[in-house]
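What follows is part of the complex, with its chains left where they were.
Naming follows writing order (A and B), and every chain is counted from residue 1.
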Amino acid sequence: MRISNRKLDHLLITTYYDVNHSVTTLLEEVLPVPRAAPEASLDEVDPSITLFGKRIAAPVIVSGMTGGHHIALEINRAIAEVVEELGLGMGVGSQRAAVKDPSLIDTYRVVRRVAPNALIIGNIGAAQLAKMSIDDVEKLVSMIEADALAVHLNVPQELFQPEGDRDFRGVIKAIEKIVEKLSVPVIVKETGHSIDPVTVSKLVSIGVEYIDVSGAGGTSWVRVEELRARNAGEASLAREASVYRNWGLPTAVAIVAARWAAPTACILAGGGVWNGLDALRALMLGADAVTVALPVLRAYADNGVDGVMAFLSRYVSELRKGMLMVGARTLRDLYATDYAL
Amino acid sequence: MRISNRKLDHLLITTYYDVNHSVTTLLEEVLPVPRAAPEASLDEVDPSITLFGKRIAAPVIVSGMTGGHHIALEINRAIAEVVEELGLGMGVGSQRAAVKDPSLIDTYRVVRRVAPNALIIGNIGAAQLAKMSIDDVEKLVSMIEADALAVHLNVPQELFQPEGDRDFRGVIKAIEKIVEKLSVPVIVKETGHSIDPVTVSKLVSIGVEYIDVSGAGGTSWVRVEELRARNAGEASLAREASVYRNWGLPTAVAIVAARWAAPTACILAGGGVWNGLDALRALMLGADAVTVALPVLRAYADNGVDGVMAFLSRYVSELRKGMLMVGARTLRDLYATDYAL
């Protein structure tokens, strides 16, 4: 199967099927303690933050999702337009396809063209990284003038893909090399089955400063592969995958564990952080910023660039109102705010 | 939109739609320990209490709900009749409308006319207060010969009202001024999204002695605004509001937290305290009296003044029977009674 076909499969399945974990992020267990008289104005609430040397209007980044297909180009363009306008950040999907087939480069490059000022993040799988030279990796960065490169770990997904990787050796070494040599910062992220605290420690020890925990409770890639295997008539692999649908630490647990393991790292919280109230909770638990994937894709499917704009501006508005309601004018205030469990 | 129209909207929506929080007050977690042989007679059980210098037959106050509309006049008259007869207390809804349009004054004044002896409480929003002189505020009091004035905080509601306030600065200062100067005591209340313990402390430090915590678990004003936004075609605001429907500390938590933050203040417990058993639990947790809103409105919608009479006398009867069943002849006894969680 060609990568771009698999990518199309993924877009269709995630858009139209129930691909969630059937457990929650546990973020709903976090009860923010309100401030009934916040002595502030909504105007004053400023959730902006500097990440990778860029100031963004809110700590909200659209996770890397796509590229490598003409449909991907449209999706990436739409997200980029909105992100540029709202002053947020976004990632592209794995750039592996473009490495193999340069004709696909435009499906990624569109992002920077449309969003010259926004925070843009490149993307490559950890397994691919191990096979690439530092120059090859720099090409991914320059392809989209990326502000940072996200390296994704996705062992669970690979294991339930018929054509997936089965050998995950050398990943840490490859990340270490990149962190040391690359011209931009490196983020290590999962894709919905969480990065655990032991791995967080190890990553910190090799110099990684940015980690997206991407925990359980949102999109489950094992579930996506279950559906794909079922469609392909691979009943046994589908059943294996169904057993592991909910693999990983729930996002709320993953945030707390990562913060505990890496008190000074920059923790991004993804995986089911799907509205501004959940973002508020993730930030209160210690995340520096949140990442969100699937709902953005669905907003696009629903109503194109307007759908994405509606979703992301509502998301930021929800976050700002939540901040006001707990009496936080800035993220720094927010980190100091009480919650109950 | 004119205030009185919004008021009518609110009456209709709260009467006919499901406007509850979809979480509970947590009062149901309080297990009163019975006294199987109470050595008392129901006659002897006396839940009367002195509030704002008036003796009321039971610590039950109908929360401020309405005014400013000819329908409001009928509702207020009905509640006032019952409250006068049963010897209870009641509040009127926000008197802001009457400030703007004196022709509406009668829709409030009816209360004192019908209930010359009952405990009557005025009402104004904290945001309005900041814009009023002390003389203006005294006019609200004299309009209904109020025994006390309730100042309501309702940040969450305002934030999800298209026309709502967005600036909440100066509220504390305005309350401080009023507390110092007004001829009657001031109650600070929320409208169903709770007053938190930090705000309770702050209020106490500026001289507030009466606080109605109005926690989550009963009427959710964010939910009401969600429904109103949806009707008005404001889909995005409606969705934002839906995310925050359950905002606030559940009433049981809010009572305990307020009592802890203000050991000697008078704590009123509202928000989903909808029958005499829940009232019993709220009092056992440390509240001095309870307030109840929505079910009174619905009892009126159901059967006019008779509906209100049936509801409130049942409520008091339930409370008195509950007191007897835990062996408490008075509220003082009740505060000393055991419960399990």
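FYI, a contact is a pair of C-beta atoms (placed from the backbone, for glycine too) under 8 Å apart; a residue touches a chain by one contact, two chains touch by 3 or more.
Since this is a predicted model, take the numbers as computed values, not measurements.
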Note = Number of identical chains in the full complex (with 2 shown in place) equals 4
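Keep in mind that, in the parts below, only the chains that are shown with their structure count from here on.
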Ask   = How far, in degrees, do you have to turn chain A to put its CA atoms on top of chain B, rounded to the nearest 5?
value = 90
Task = Find the geometric centre of each of chain A and chain B from their Cα atoms only, then give the gap between the two centres in Å, rounded to an integer.
result = 44
Query = Touching chain B in the complex: which residues of chain A?
reply = 31, 33-43, 275-277, 310, 313-314, 317-318, 321-322, 324-325, 327, 338, 340
Inquiry  = Per the contact definition, I'd like the list of chain B residues that touch chain A in the complex.
reply    = 126, 153, 155-156, 159-160, 166-172, 175, 190, 193-199, 202-203, 236, 239-240, 243-244, 247-249, 253
